[in-house]
Structures are given as structure tokens and as C-alpha cells.
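Note that one protein chain is taken out, while the other chains of the complex remain in position.
Letters A, B, C and D name the chains as they come in the text, with residue numbers starting at 1 for each one.
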Amino acid sequence: MEMETTISLLDIRPLVPELTMICVGLIVILLDLIVRKKEVVAIVGIAGTLVALYGTYKLYGFYEPQSAFSGMFVLDGYSNFFKLIFYLNIILTICISFKYMAIEKASFGEYYALLMFATTGMMIMASAADLIVLYLGLELMALSTYILAGITRKRQRSNEAALKYFFLGAFSSAFLLYGISLTYGLTGTTNLREIASALQTLDLNGSPIMYLGLIFMIVAFGFKIALAPFHMWAPDVYEGAPTSITAFMSVGPKAAGFAVLGRVLFGAFAGMQVQWASILIPMAVLTMAVGSIIALAQTNIKRMLAYSSIAHAGYMLLGVITGTTGGLMSTVNYLAIYLFMNIGAFAIVIMLRREGFQGENIEDYMGLSKSHPLASALMLIFMFSLAGIPPTAGFIGKFYVFMEVIKAGYVYLAIIAVAFSAISAFFYLRVVMYIYMKDPKEEVVLTRSPSMSIALAVTAMMVLILGIFPSFLLNLVRYSILG
Amino acid sequence: MLKYTLIPLLPFLSFLINILFGRNFIKDRAHWIAVPAVVGSFLLAVSAFLDVAGGRDINVNIYSWIVSGSFNVSVGFLIDRLSAIMLIVVTSISTLIFIYSIGYMHGDGGYYRFFAYLSLFVFSMLILVMANNFLLMYFGWEAVGLCSYFLIGYWFHKKSAADAGKKAFIVNRFGDFGFGLGVILIFLTFGSMDYMQVFGEAGGIAGQTINLLGYDVNLITLICLLLFCGAVGKSAQVPLHVWLPDAMEGPTPVSALIHAATMVTAGVFMVARCNPLFNLSEVAMNTVAIVGGVTAIFAATIALVQTDIKRVIAYSTVSQLGYMFLALGVGAYSAAIFHLYTHAYFKALLFLGSGSVIHALHDEQNMQKMGGLKKYMPVTYWVFILATLSITGIPFFSGFFSKDEILWRAYLAGDLGKFLWFLGTLAALLTAFYSWRLIYLTFHGKFRGTHEQEEHLHESPPVITVPLMLLAVGAVAAGWVGIPPIFAEHGDKIGEFLAPVLGYPEGEGTHAQEYFVMGASIFVAVAGWIIAYTMYLKKTELPQKLGAAFQPVYKLLFNKYYIDELYSKTIVQPTLKASDKIILGFDTYIIEGIVNGIPNLIGAFSRKLRKIQTGLLSDYGLIMAIGALSIIGVWIFLR
Amino acid sequence: MVPLSWYIILSAVVFSIGVIGFLTRRNLIMTFMSIELMLNSVNISFVAFSHYLQSMRGQIIVFFVIAVAAAETAIGLAIIIAYYKNNPTIKVDEINLLKG
Amino acid sequence: MEDIIYNQLDYSILSWTVFLPVIGAALLLFIRNVSAVRWTALLFTIANFFVALPLLKHFDKSTYKMQFVEKSEWIPSWGINYFIGIDGISILFIFLTAILSILSVLVSWKSIEKKVKEFHIAILTLEAGMLGVFVALDFFLFYLFWEAMLIPMFLLIGVWGGQNRVYAAIKFFLYTLAGSVLMLVGIVVLYFTSGGTLDILALSSMQYPFQLQCWLFLAFFAAFAVKVPMFPVHTWLPDAHTEAPTAGSVILAGVLIKMGAYGFLRFSMPMFPDATKFFLGPVLILSIIAIVYGALVCFAQKDFKRLIAYSSVSHMGFITLGLFALNTQGVEGGILQMLNHGIITGAMFLMIGIIYERTHTRVIADYGGFARLVPWFAGFFIILTFASIGLPGTNGFIGEFLIIFGAFKARMIFGVLAATGIILGAGYMLWLYQRVFFQDANPDYEASGRHPVSDLNMREVITLIPLFVLVFWIGFYPNTFLEYMHASVEHLIQQMNLTAVAGNENMIAKYITEIF
Partner (left out) sequence: MTAPQLFFAYFAVMITVLSLLMITRRNPVHGVLWMLVLFVHIAGLYIFLNAEFLAAIQIIVYAGAILVLFLFVIMLLNLKKEETVKKFQKHWLVGVGTGIIFAVFSVSIVRKIEVFPQLGKYTIEAVKAEGNIMTVGKVLYTKYLLPFEIASVILLVAIIGAVVLAKKRIE
């Protein structure tokens, strides 16, 4: 099955964005040594990302899927859309972390470089057409985020977060490898397309060993996107990690996880849809349940948002479960929307952080609306969006997913999902309640910065605009995935 | 047309002006608006009466009120002989009472309000009477109830008054419940609510049945009984009579106008109006008659022992209304209307007279504390005597003619009729007794009130006495339009007048029978008088003795057969208790329990579940591993 | 010949031992080593598959796994050290500041 | 198919009507001065009323078709359009909403002192949401407005409400959300059943299999029943009404809870006629229970506002009863009663708000003898009391009579049972009136040294007058309002009678035997 391959320089072309990101990452590290003002470093990081974005855009100009490196790397609408999410993710993260990291005293070049490397890892995952590349991309992303989670190393919480994330991540990647090895053993290949055809020709769809391999891979991907029962790390890590990284992690790796999940399940294991759907359905239900229910008892807003992010993963997973392109589109759409609302919410959380004040307790938000009406209003928007109340984008995301789920015939799943979304509304409302309906205990001071304002403006605008005029995003998703 | 519209409209305008501007501008001058309006109405009513008497019935739709699909009801007036008489009764008595009120209510804080309500009442009553369809009649029907509510509770700061008003309204609602359903059933049956159309088609559906909870019920009977429910409520018949005595909490002119002369007779009017329907249902007719008869005797027995002057008259009213229903039930519609008409005068007179007394005694209503007022208030005394003569049925006073007509008609109406006649006659005996008892206790003997009251005793001013005298004329002479045919050919003018609308009662008796009936009623009237005379003027210790001898009976009567207590125990208290304990409990503990319970449960679950998140690395790994294992176990081994 | 399944069974058994180690040890370092054990077990199966499939791919993967393992070790140990500096313990069941 | 008449006017009147408040709200963001905020809000609500006014003039009463329709592409990939229009059922609610919005701004003039700007923004967005619900002809659009409305209402209750406001606000939100998410599922199912359209008119003209109808009916019922609220799911209402600020109560009682009933009319009935008939019995029984139960609970209430809130449960029971009588009178009565209830209860909450401003108590026992202290107030209130009881001459009578008539016509026993509600209604309302206004003034009240109460002032009278005009207008000449409905209601009844399943009765009978 294996044939000689030659690699030409042309193969590098589709890789331009990734290379740009890596180069910028290196430049940032070097720059860190030269410039004193760390803002410059951050701006270079953003600029580099924009360059990469431009690269993707240029390559993206044609929806024709391209592959390079003997079919290990593909560039198609699917991957490009995910890359778009990653770019926005990193740009917004950098925007919100400026001041914050300075307060945390960790605003140095490596921080931005690691963000870029992590993003590169995600991009590779999104483009991976081979399990090896996928594994390496995943590790690149994972290792970078482990470090980022622990980057404020004077804080014990941060250390602990990194520690837990690392150990469980390594544990889960062992499972991934085990799954890959079984797949490899049965199909003789790691290329996704070849796996698909091998499954057909060798009639492996019913093989329990194949099933085992698939389950192990799902475990690993489920870990990355925090699906119950593999979500256990998420609350702790989200809480302990620096808030900007929490924002970054709650979107990026999750999206990357979905990218590979979609790629693997739809690309390689399309023939086993019945099997994997039957695995994922209880997982999705459990995820929504765990996320929505445990979040109710939380008092730390980061932790609450962590559970909320788990619950959201459950909704997104529904789209994958359908096994239809439409379902995948709905998931992807949800991810894009989730990016804005989640980072927006975290941005507000970050604003409360100031010298000597954590601002992570929900009680800290008491009476915020008195002193900061605008920030409160934005938080309100994000919270309602996360709860999926129209006319915010969160509703569009949920609606699309439910639509596809029902279209695929899983009405009961939709009903379960809406039930949990009603439950989850409670803890979002609680934040709003603290902001608007309680009197402040003490004066809340917000840490402001221009970049933060930009990030907030962008996220809030997108949440509202996409909530009312979702067509743009929907079309983008459609073209990206259907070509 | 405008003329007829103006009849109700004038009082309505008076109401509007008084209620809107009374408080700040008109104040004590309210009667300058109300009295001319009602006098105007009266004059127009007379003119309308003349039109009708001239043979011109008026049936006119003014505008289309409610249109919904096939349902179409107009606001429109029907003035025929029946309503013309009612118009006269209502407007004439209103006029007198308005004038009386000028004096009676003088100086009251809510003077303007009083006249406003009275005007509104007249308007409502006129609508009730003039309506040409059931729904508009229902409008008037409820509106008079509203006015009654306002006027009973006129002195709203008194709890008893507020309670009485509320009671009157709610008890009436019980009746209206049936009435409203009857109206609906009429429309569903006839596809119209116009009297003319309904009555015209009534014959066609005689005998039709309708399935009600599995029983086949005669449609007409059902309709009539439902309508009659309304009448029972409004006209205070057993078992819904309880509100009327309490209604005496209102100012006396109100008692006279609303709770004696006009509103309470609306039920009688309504049944008379619906005679084409009632005629078709023997069951309904018998029900009406029996309810009437029972009420007549029932209320009369209570009146025997009451000590409150107005309450005696109130029970007397209930009793007299019973007579009217008795008449209706035996088909003597015109007799009922005749009695309604005479009763309006003498009963209004009694009330106003008692008002005059109460006024003089500064709101003392207990007859035990009166006595000997004859010399202080001669005019009042004499009009009282005239009214009493009339009500007890002493020949040639108006009450005699109407009551005699009823008893005679009852006598003619078969076995049931005989029984009812007996009841009626017995009631007449009681009536005579308690009426004279009232006179003796109030006007004869020694004054039993306080010394202070005695000093201020005086005859009422002319503004009060003049209406009394005018009413007295009515009390004496109103009956002369209905002299029985055995005394004078065409003496029964009123019966003949109403015959086109109400028909002429069937049944012929011999002269001997008629004299017998008449004699019996005269006999009992005189007998009652003599007994009262004996007991209250000659042997004044006798009542006490009797009361002691028949202690249980006396108590039963004095407490009005405990009907109020019964209702309180069986309806009011259970409702409140059910509301407070059962329903609110259900709401608070069960529904809210579930509603709050589910979130609480989820919350508790949440707090439990978060304990799984121990924070320990190995536990997390364990859960991941177990998760993977269960997936493998379930999907590979159990499949 | 040694059947392929022997290797794979061996791999599964060692993987499970690694899992047991991960789940039971209190010492973070030992836990970490258990993970390495798991990776090694997977490597065995890769190489075995590679051998039996007459394909080079398995060996290549093992190569990458080893490379990643090295990187992982570096980072992991760095994280452990960083943690230890703040809170001098590496007992797994004492690391539970974040929970609930 | 062409059941629509495109906008008869040369400008998009409905869009203006719906979105003018949004513009106002946006404008308010930039105004700092408190009194300027109030005036701007008032201006916009009034302007909104006048912008909507031409609708009445140009509305064609002779047709059931949707009028003033505006339709343009919105989310083409899902086949969703921006599609709005009104018919005889919805037109009146536009005006009810507009009027009540004006009044809620007016009544809050003095009583809202904190976060004035936010308050008025909430009111204006709420108004837009409510108007949107009534004009939306696309399900997606409808749902958008339906849910979006919750946000300002949630804030109104939670921020400016009474003691227990947070609990009430969250309860309100979650309750209604829990109901409407099921509707969302129903909408999506409909979307696929119909082959990818959310056009309400198109969906209404289709016929669905019986079983599907039943499920969908239940899904929609969940949303609407909570909103109405019907019997077992009514408990959010007393809390929300009681705790909301006056303006909130007014809008809640006046418009918001009408939307459930509106939903029945607009969706449940025309789309699922068979299911509607199938579930008719239970729904009617629930309505009856609501009437009697709501009335009985009122007897036990000690809180002024709470009593009125529970009375709403009873009155809404009448409305659902009328609607599900499924005949012209019942439905028209129901619609009219929706309007009436909005007017009466809206006015009652206005008045309670006014008196609360002066006494700062809502406990009935604290009142007493107020007819003496505030005679004009008492006078106005007694009118409302009797309108609420359904006295002829007031609007309440017309509505209730038509409803009972319709119910009686449909099934006699329900008419009879509903009529008992009228007796109970008189009972608790008059008792309330007596306790508050009659008898002597509560000695504790004066002893506690509370403020002397003053009677209505000019602003308050002006606030109330329009509602009282409507009370009597509808009472004496309801045709002005009924006329608008005739064609649409007739059409609705016709649609109801077109049963999708052949031999429907047998089908239902078969189903019942299967279930038991």
C-alpha cells in the first residue's frame, strides 16, 4: 500500500499560514529580548496572525480541496474555516490578555509565542489528513497549552491546573495512540481516506477491534473537547489557569478537537456512523447534563463558565452525532458563535481582575450595573447568548443544531437538549441577577485597556449581529464545508 | 323615537352630571338636577303610556349592540301595555321618592352621590322595563343590582352596610347565574333574543327536549326555570330571600324605591313578560306558584316577631312578592302586575312612613324603643294607618282588590291552586297581625325611648309629608282600576288593559265561590287586626307569655329560621375555608412544591454531583477509565 | 512464528498495568512513569503491526512517539518542579486546591 | 396560497411600528438627563401609537387575509423570511400594546427613581418585542420576538421590582423558557414536516398526520399554557405580577399573558385542528379548573396585587375556554376578553401602583375606609371592580358573555361551570373592595403614622382615562372592535373544520381506545 513519494517545494505552499505562525512565534521570542514594551510583542503577534489570516484567505480563495505532503495535509474549506476560528481566537485572546498578563506579571514574549504555537498545533489538527499528523498537531497544541495554563507559575492554582491538565492530557493521548495503533494494525494505514477505503474493502465496519480503536480515539478527542466523562480536567484547569488562557482554551482546543473529531468520524469512519453515533449520544446527553447541572452550584465564575463550556460541547456534539454534513455545519457554526460569546464573557471576567483582587467570585459582580452600566450590559448580552436566548447569536447556534438533530430524526435528543438548555439558563441568569439586582458590597473597579475595548466591541457586536443576521456566517459555513 | 330614548336617558344624564361634578361643584344642589330629570321621565312615560293606550306599541332597535357570527343583539325598546304600566309605576314612585329624599337626606355628606345613584337606578330600571330583548333586560337587571349594591352600602363606613351591599349583590348573582344561562339557552334555541321573535316562535318548540347530564329535559321548562332563578334572586324569593332584610341598611328612601316598589318586582315583571314561555311549561308554572306561596307564608311568619321596624316591612315585602309569584304561577299575570302596582304604593308609603319615624327618632329602628308617636307625628300616623289598611286587604283600599284577585285566581286553579289559596289566606292573616302590631308598637302606648329623643320628637317637614300624602292617595285609590267584575262590569280595567300582552286568565267560578274567597280574606284581615289589637294594646303582657310558652318557635322565627346561619355554614364558610386551607394550600405546597421542588432537586443534585469532582488527579483518571470501560462494555459486549 | 496477537495482548496487558499505575500511585513521578509505560506498550504494538504488515509506518510512528515523549517529559517535569516550588508535595491526593 | 395583501401603504408601516421603540431605546442610550429620558420615552411610545394609527383606517375588515404584509429575504439558507403582517386577530393587540406602553411610561414617572434610563430602554424594547410577536408571520421571527421579550421583562421584574423580586424574576424567566423551548422543538419539527418553510400562513394551510399533530400540539401547548397561564402552570404569575413594578405588572397582565392565548389562535388551532379537537376536553377542563380555582385562591389572598394576579388566572381561564369553544362567539369573545382583561387588569395594576406609591403597603389588612380618603380613586376602582366582575355596560360583560355563550353552545356543561366563576368573581372582588375602601379606616394605618394619602393627581387621571374610555366603549359598543375580527375568526373556524384526517371522528375514537 505504501508507495514512494517525493516531496516538492510546492508542498509547502498550503502550509504557509502554519509556517507564518511559527515564524512569528519565533520572532516574538526574539523581540522579547530587545523591546521593553511588551505591547509591541503582542502587536507583532496580532500582526503575524493577520498575515497568516491573509495567507489562509488567499489560499482560501478557492474552495478546491488541496492536499500536500503525500496526502497528510489537506487544505479545504473545512480546515480553513477552523483556522479562521483559531485566528480570531488568538487575536481576541491577545487583545484581552494585554493588561491582564501584565497584572499577572507574565506578559513576556514566550507567552505570545506559545499562544502562536498552540494555534499552529490547532491549525495542523484542522488540516491533518493522517493520524500521525493529527497526533503531532494535537501534541503541539497540548504541550503549548499545558505550559500556558501554568505560565503564572507563582500562583499555586495555575501550577495545579497545568499539572492536572498535563497528566490527564498525557493519559488521554496514550489512549489516542492505542486507538491509532489498533486502527493502523487493522487497516494498515493511518491516512484517513485510506482508512475509509480499507474499512470498506476489508469489511471492518463490524469488527470489535476496530470499534475498540475508535472508542479509544473518541476518548482522546472527547478529552480535548471536554465531553463527559472525560471532562473532569476542565473545571479545575479552567479555574486555575490564567483567565485569558482559560478563554483561549475553552475555544481553541475545543474547536480543534471538534475539527479532528469531524475529520476522523466523517472522513475515516463514515461507514461506522451507527456505531459512533451510539457511543456519542449517551456522551452528549451526559455532557449536557453534567455541564448544566453542576454549573448550578458554582460560585466561581470561571468554574461556572467551565461547566457551561462543557455543556456547550454537548450541544455541539449533537451536530456531529447526526452524521450528516448539515449536522457538521451546525456544529461548526456553533463553534464560531461560541467563540464570540465565550471570549466576550471571559473578557468581562478579566476586567474585574486588578492588582490584589481576583474578581472571580460571582458575588464580586454584585451591583456592577450601578458603577459600570456598559460592561454590565455587555455581560448581559453574553450571558443571554450563552443561555441561547434570542436575539443573540447563541440562539442561532442552538437553533441550527436542533434543526439538524431533528432533521436527522433524533427528536428526543433535541428535547433533552432544550431541557438542559432551560436548566442552564438559570446559572447564566444568576450572573445577570448579581449584576443587576443586587446592591454592590464594595466599589468595583474595572481594569480597562484599548485592546480590551476592541475585543469587547467585536465580540458583542458579533453576538448581536449574528443573532439577527446570521446569514453571513451560515453561508460561510456552508461554502466552507460543502465547497 | 327620541322621546322614548329620553325616558331612561334623562336620569342617566342626571347620574353623569352628579357623579362627575357633584363632589366639587354641585354638592347640596344635586336634587336640582335629579328631580327635574326624573319628573321629565315621568312626564314622558305618561305620554308613552298614552301612546300605548292609544293602541300604538313601540318596538324599535336603536343600535346593534353585540354582533358575533350568528349572534346579534341590539339595544332596543319595546313599549307595550305591560312596560307602559311599569314605566308609570317606576317613574311616578321615583318622583315622589326623589322629592322625599330632598328632605330625608338633607345634610348628608354624600348627598350628590345619593342622587347620582338613585338616578342611575332609575335609568337601569327603565332599561330593564323597556328592553325589547333578553340581553338588554339582563343589562338592566344587573345594573339595578349594581345600584342596589351602591345604595345599600351607601353608608359604607358601617361594616353592616358594606356587608349587606355585598351580600345583596352576590346573592343576586346566584340568581343571575341561572338567568344568564337562560338567556343564552334562549338564543341557542330561538336564534334570537328579541321578545317578539322568541315569543312568536315559542309555540313551535313546545315539547322539545334537551339532553342535560344524561336526562332528557323539556327545553321550555329548562329555559323557564333558569329565567325564574333570576327572578328568585332579584325578587327575594325563598331560598334567595336573605339579602332583602339586610338591604334595609340602606337609607330609607332606597328601601322604599328599590327594595319595595320597583327593583324587587323586576322578577315579577320578567316572568309576566315571558308569559308566552311560561304558559308552555306546567312544571315551571307550578314551581313559580309554589315558590311564591311558600315565600308568602314563610316571610310572613318571620315578620311576626321582628322588632326592627324596617325589617318587619322588608319581610312583609318578601311576603307580598310571594303573593305576586303565586299569582304568576297560577297564570294570573295581570293580577300579579295589579298587585305589583298597588303594592308599590302602599309599600313605598310604609317605608317612607317608617323613614319619617326613624328620622324623627334619630335613626332608631327598634320598635321596642318607640311607642306613642301618634301625638307627635299625626300625618305619619295617618298615612301609616291608610297603608296598613291597604296592605291588610280591608275592602275598598287598593290592596284589597289586588290581593283578592290573586286569591280568587288561585282558588280557581285546581287542587294546587286551592292549597295555594289556603296559604295565601293564612299569609293574609299573618300580614294583618304583624302590620297592626307594627302600628301599635310604634304609635300607640307610651314612648319607650330615651328622654332626649322625646324632646326632639316632631312631625317631619312638608318635603317628607307631602310625598307621603300623595302616596297615601295611591295606597287608597290605586286599586280602583281593578274592581272585580262581580262588583262592576268592566271594573277590572287593568286586567283588560293588559290582556293583549298577558292574556286573560282562564277559569270561571261561581259568584258564591267568589264571595266566599273574598269573605275569607276580609275575615282574616279583621281577625289579624283584632288579635294584634288584643295583644299589643289591651293585654300587653300576652306577647311575652306567648313568647315564653313557645320559646323554640319564637326563637326560630326571631332568627329567621336560621337561614343566614345555614348559608354561612354551608356556603360562605366552606368556600372561604376551602380557599384558604385547601386551594391555597394546594397552590402553595403542591404546585409550588413541585415548581420549586424541581429546581431545588436539581440544585441538590448539583451540589451532590460536584462532589465527584474531588480535585484529585487519580480520581479523574479513574473516571475517564471507567467511562471508557463502560463504553466498551456497553457497546461491544452487551450489544 | 509468534502470532501477532501475542504482541498485541502483551501490549494490552502492559497498557493496563500502566493504567493501574496511573490510577493507584500517590507519587506524581511514579504516575508520570506509568504514563510512559503506557506509551511504551503502545509502541510495542506499533512495532509489531509494522512488522507483520511489512509497513514502515508503525516504526515511524514510534519514532515520533518517542520524540513527543521526550518533549512531554521535559514539560511535565518542569511543571512538577514549578508546582513543587509553591507547594512542596508531589502526593497526588494532596493536590486538590481546585475542586468541586 | 395568496392569503396576503401586501402593504397597502407606500411606506412600511408595520416595520416602523415595531422598530420605532427600538430606535427610541437606542436613542436613550445617549441621553443622560433623567427627565429628558422620561420625556423621550414618552414621546416615542406616543409616537408609536400614532404611527400605528393608520392601520386602523386602512385595515380591510372584509377579509381574513393578512394585511400590510412586508416580506423580504432574511436567512435564505434556511428559507426564513422577514415576514410580517396583521389580520383581524392581531390588529387590536397592536393598539393594546401601544396604549399600555404609553401608560406604563406615564405611571413610572414618579415611582421609578433608580436606573431610569435602563428602565425606559427595557420598556421600549419590551414594547418592540411584544409588537413583533403580534405581527410576525414567520415562525422564526415569531420565536425570536417571543423569547427576546423575556429579557427586558426579566429585568423589569428583577431590577425594579418589590421585596422578593429576584425570585419572581427568575421564576418567571425559567418557567416561560422551559415552556417555550419545547415549542422550539415543535417549530423545527414543523419546519421539516412542511419541507423547509417557517411561513406561518403556509404552515397553517397544510395538513399534518394526526399523530404528529398531537405531539406538536402538546409541544406548543407547553409554551402557550405557561404563558397564558393555564391551571397547573400558573404559579409564576402571582409572583411575577406581585413583585414587578407597576409598569411591569401592567404590561405583564395587559399584553404578555395574552400571547399564550394568541399563540393558540395563531398556531395551535389552524395548524393542528385535529389535535385541537382531540385535546379539547382536557383543555376545556383545565380552563374550567383555572376559572374556579383561580377565583377560590383569591379569597385567601392577603396581598392586594397578588389577589389581582390570581384573578388573572381565573380570567385567563375564561379566555382559553372561549377560544377552545371553537365557535365564532367563543373565539371572538375570547379575543375581546383578552383585550378587556388587558384593559381592566392593566388599569387595576396601574391603580394599585398609584396607591402603593402613597401607602407603601400592599397588604389588604392595612387598608380600609379608603373610599373616604381617596374618593376619586375609589370611584375609579369600583368601575374596574365591576368591569372585572363582568357587569353589563362594561367591557368585561361583553367578553365573558360571549365566552360563556360560546362554551355553552359548544358543550353546555362547560358554559354552566364557567358561569359559576362569575359568582365567585363577584365574591372576591367585592370583598376586596369592601376591605380596602369601605368600613372605617384601619386604626393601625393611621397610628403607624404613614403618609397621609392624597387622591389621584392630574397625571394619574390622564393615565387612567383612556382605559376607562375603553371599558365603557367596549361595554356599550363592542362592535367597533368585534368588526375587525369577524372575517379572520370565521376563516379560523373554517380552517378548524377542515380536518386533515379522513373520518376524523373514527380516527380519534380509535386513538382513544388505543391509549386506554
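Definition applied: a contact is a pair of C-beta atoms (placed from the backbone, for glycine too) under 8 Å apart; a residue touches a chain by one contact, two chains touch by 3 or more.
Worth saying up front: this structure is predicted, and the values here are computed from it rather than measured.
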Missing chain: touched chains present in the view: A, B, C
Residue among A:L182, A:V405 or A:L456 touching the omitted chain: A:L182
Residue of A:L31, A:L75, A:I90 or A:V133 touching the missing chain in the full complex: A:V133
Residues belonging to subunit C that touch the chain removed from view: 1-2, 4-10, 12-27, 29-30, 32-34, 36-37, 40, 43-44, 47-48, 50-56, 59-60, 62-64, 66-75, 77-82, 84, 90-93
Subunit A residues touching the omitted chain (full complex): 1-2, 4-7, 15, 22, 29, 68-70, 72-73, 105-106, 108, 110-111, 113-114, 117, 120, 124, 130, 132-133, 136-137, 139-140, 143-144, 146-147, 150-154, 162, 182, 185-189, 198, 202, 204, 208-209, 212
Chain not shown, touching residues in subunit B: 618, 622, 625-626, 628-629, 632-633, 636-637
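Throughout what follows, only the chains that are shown with their structure count from here on.
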For subunit B paired with subunit D, centre-to-centre distance based on mean C-alpha positions, whole Å: 37
Two or more partner chains touched - positions in subunit D: 174
Subunit C: positions in contact with at least two other chains: 22, 31, 95, 97-100
Interface residues, subunit B side, partner subunit D - complex: 19, 23, 63-71, 135, 138-139, 142-143, 146, 149, 153, 156-159, 162-163, 165-166, 169-170, 173-174, 176-177, 180-181, 184-185, 187-188, 212-213, 575-576, 578-580, 583-584, 587, 591-592, 595, 599
Complex contacts: residues of subunit D adjacent to subunit A: 74-78, 115, 118, 140, 143-145, 147-148, 150-151, 154-155, 158-159, 165-166, 169-170, 173-174, 177-178, 181-182, 184-185, 188-189, 191-192
Residue numbers on subunit B that touch subunit C, as the complex places them: 610-611, 613-618, 621-622, 625
